[in-house]
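Note that one protein chain of the assembly has been removed; the remaining protein chains are unaltered in position.
== chain A ==
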Amino acid sequence: MAVEVRIPTILRTFTSGEKSVHGDGSTLLQVIDDVEARHPGLKNRLVEADGLRRFVNVYVNDEDVRFTGGLGAPTADGDVVVVLPAVAGG
C-alpha cells in the first residue's frame, strides 16, 4: 500500500511528470530515501544537512511535520505526504 507522496509542479521534472509517487518507510526520511531510489535528485530539493529545507513545506496527513518531528515524523501505509514549495519572498 505504501505512502503516497504528492509532488508539486516544480519538482515533477524528477518524477517524469507524475503528480504523486509512492514510497515505503516508517519515517518521513525513510519514505524520501525510498522515493529517491527511483527518482534521483528529488531528495536534494527537499533535504539539506540539518533537516528539511526552509523553502519547502511538508505535511503528513495534513500535519505540518515541523511540529511532528521533521524528517523523523512517523509514517505508515496509507498515509499521504504533501510537499508544497513555500510561497515567500521579501
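Note that in this section a contact is a pair of C-beta atoms (placed from the backbone, for glycine too) under 8 Å apart; a residue touches a chain by one contact, two chains touch by 3 or more; residues count from 1.
Assume contacts and distances are computed from a predicted model.
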**OP:** Select, from "CysO-cysteine peptidase", "ABC transporter ATP-binding protein", "Sulfide dehydrogenase (Flavocytochrome), flavoprotein subunit" or "Putative hemin transport system permease protein HrtB", the UniProt-recorded name of the complex's unshown chain.
**Re:** "CysO-cysteine peptidase"
Subject >> Contacts of chain A with the absent chain, listed as residue ranges >> reply: 8-10, 55, 57, 59, 62, 64, 66, 82, 84-90
